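Report on the following structure.
As you look at this complex, bear in mind that one protein chain is not there, while each of the others sits in place.
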Amino acid sequence: MTADTPALVLGGVRKRFGEFTAVDGVDLEVRRGEFITLLGPSGSGKTTTLRMIAGFLTQDEGSIRIAGEEMTRVPPYRRDVGMVFQNYALFPHMTAAQNIAFPLQMRNVGHDERKRRITEALELVKLASFGDRYPRQLSGGQQQRIALARAIVFRPRLLLMDEPLGALDKKLREALQLEILRISRQLESTVVYVTHDQEEALVMSDRIAIFDKGQIQQLGTGEDLYERPTSVFVADFVGESNMLRGRLEREGDVMWLHRGAWRWRVDPTIAGAPGLGDGVAAALVVRPEHLRVVAVDAPKDGANAVDAAVTEVLYLGPTRKIELALPDGVAAVVRQPAGTEGDWRPGDRVRLEWSLDRAVVVPDPAGDTPVASDTPQLEATPPDAPRPAA
Amino acid sequence: MLFLRPVFGRAGRRTGGPLVNRWALLAIPVLIFLLVGFLAPLLIMAVRSVTDLPAGSEGDPLTNFRRFFGGEANLRVLGNTFFIAGLSTLGCLLIGYPYAYLMRLASPRWAGLLLIAVLVPFWSSLLVRTYAWQVILRDTGLINSTLRGWGIIDQPLDLYQTTTGVLLGMTQILLPFMVLPLFTTMARIDPELTKAAANLGASPTRAFLRVFFPLSVPGVLAGSLLVFVLALGFYITPALLGSPKNTMLSAFIATRVQQQLDWGLASAMAMVLVAITLVVLFLASRVIRVRDVFGALDAE
Partner (left out) sequence: MGEAGSWRSPHRLALLALGVATVIFLVGPMLVVIPMSFTGAKILSWPPVGFSFQWYAKMLEDPQWSRGFLNSMQVATLTAIVSTILGTLAALGIVRGRFPGKGMANALILSPLIVPLIIIAIGFFAFYSIARLTGSLPGLVLAHTALAVPFVVINVGTVLRTMDRNLELAAASLGADPVRTFWRVTFPIILPGVFAGALFAFITSWDEVVVSIFMTSTRFRTLPVEMWEQVRQVVDPTVAAVATVVMVVTTTLLLFVLVARRRVPVR
């Protein structure tokens, strides 16, 4: 194994349970020292994938390589991976120190060396004097830290975490997120982390793999996923998004997204992207903070726009959230700093604008344009659309 | 355990695992033991009921059953068995229902104590209990001596070796089997329901009769069926506390074996008893998980 051998490689991994395919062709490469998160809703296959990496389940198809070694025939107790469970799984009949000693005993580490490493591990998780306590004498957060200490004391090649903070309350969760990050950086561990909480994923990960229906929908850094989603699912799952669904249409070197009587300009280079092209159903995604709210008759300055009616204005302290309804009822959300100009009230008719480079287009396999060229509910004429036929 | 190599290869099942796993092997010793040491004797007895025929009736395998159902004395014993079992069930219900209700109302600590109280007779020796009833019920026993001492009666009450005595003894021992299913069912009834009924204008009595009681009926049925079936098979208590006219089926079977060595008839009667037991238990299983009741036999 060289220094560039990936810590983990999944190739075409599939797992079925009877009729149900939980994991449907997953490919993933994790670099050494990387913190990667498997993010997705329940039932998306992320936990099943993690369990296959640990060896608790065997895949039906595909290969799993840890540090270059094929793991299919290797039982979990020989894979040298550390695992942290959501419910801690600390042995109740052993003290914290004995729990941490367990993997060292399995590896026949000598008594003195064991003691040294246990002390070291306890200090790392900041529970140095808690070694003699039993799990039932520890709080949830403390138990999880002991579980972490137990999982890293033997310096595994790979550290797996299955929603470890799910059972804890918000404040504790946030504190432990940073702890886990700190420790993994200090030990230069490779971590595969599973969660359904996108904020957690964004805080902790180097890269995130978004799971849906047993497949990885998109793999990238938090910023990649947020600013440049490649599917409706990802755009929807990560953060809030405003979506205008329509159909792409090319006119010379200009690319438009049509929706009923409206159309908007999109970046022509997307024509080359997979799943996108002339005539394809697609969605325009704009994040709430990239939308500007202006008066209906404000002069257009080359931005894309759509008319909307304000339904709700919420004061959230440092920010303001404006909820709106677009033609044919689709909802939109705008977030802006509290001091932004404009005193909007529910019922106001406004225009939403965004810049071309702040919008992303993704394929929309689910839909055709819902509305044909019926008159939109609002009567204002879209700024640069052709006059609707009478 | 999911990662054990399957014993019978990868026969992919719905759950994605092997058909048989290694743990299954551990059950083999006990199964062999029970097949040989428990089931075989019972099967042999079943066979004997149709093969151990009295002289002259070799042609008719059902002779023993005919003898049983044909004999007047036999039918009286059978009837008596049902009668006493039925009365015991009634007694357990009348005492057990309020007790279970009390357990439900009590705080967890008191409910636990009440539960222990109800299980105590179960875990103490049957013989000790029955003997204790002897001491209490005899002409010179506790009840009679005390009542005489207080001047309430002159002649001793005839309690020993009577149906009353048998019922007292049996009820005490069978009470846990009534209380446990009842309590389990009652515990599942949402306490908010009676409050809702009160809020809607029902007096406590009506709330009880129209809301609580109907919901507790499954427990009543399960407990009654269980008590009934166990009472049918009782041997020691009716034999010690009852008179010859209270003879129940189990004692009848015992004397057939011990005194008359009439294995054919005894086996036939045993088969009848088993059949009744199974039918009643089957009915009970429709209403409640019988295993829940037996589950209380662990140290909880």
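Letters A and B mark the chains as written, and numbering starts fresh at 1 in each.
Rule of thumb we're sticking to: a contact is a pair of C-beta atoms (placed from the backbone, for glycine too) under 8 Å apart; a residue touches a chain by one contact, two chains touch by 3 or more.
A quick note: this is a predicted structure, and the numbers were derived from the prediction, not measured.
Enquirer: Counting the whole assembly, list the visible chains that the omitted chain makes contact with.
Expert: A, B
Enquirer: Which listed residue, A:Leu10, A:Val23, A:Met52 or A:Val81, touches the chain dropped from view?
Expert: A:Val81
Enquirer: Given that one chain is not shown, which residue among B:Pro121, B:Pro181, B:Gly219 or B:Gly242 touches it?
Expert: Checking the options B:Pro121, B:Pro181, B:Gly219 or B:Gly242, the one contacting the hidden chain is B:Pro121.
Enquirer: I need the residue numbers on chain A that touch the omitted chain, in ascending order.
Expert: 54-56, 75-83, 85, 87, 89-93, 102-103, 106-107, 134, 136, 150-151, 154, 160
Enquirer: Residues of chain B in contact with the chain that isn't shown?
Expert: 1, 3-4, 17-21, 23-31, 33-35, 37-42, 44-45, 48, 95, 98-99, 101-108, 111, 114, 117-118, 120-121, 123-136, 138, 140-142, 144-146, 172, 175, 187, 191, 204, 229, 232-236, 240, 250-251, 253-254, 257, 263, 266-267, 270, 273-274, 277, 281, 291, 294-295, 297-300
Criterion: only the chains that are shown with their structure count from here on.
Enquirer: Could you please state the distance in Å, as a whole number, between where the Cα atoms of chain A are centred and where those of chain B are centred?
Expert: From the centre of chain A to the centre of chain B is 59 Å.
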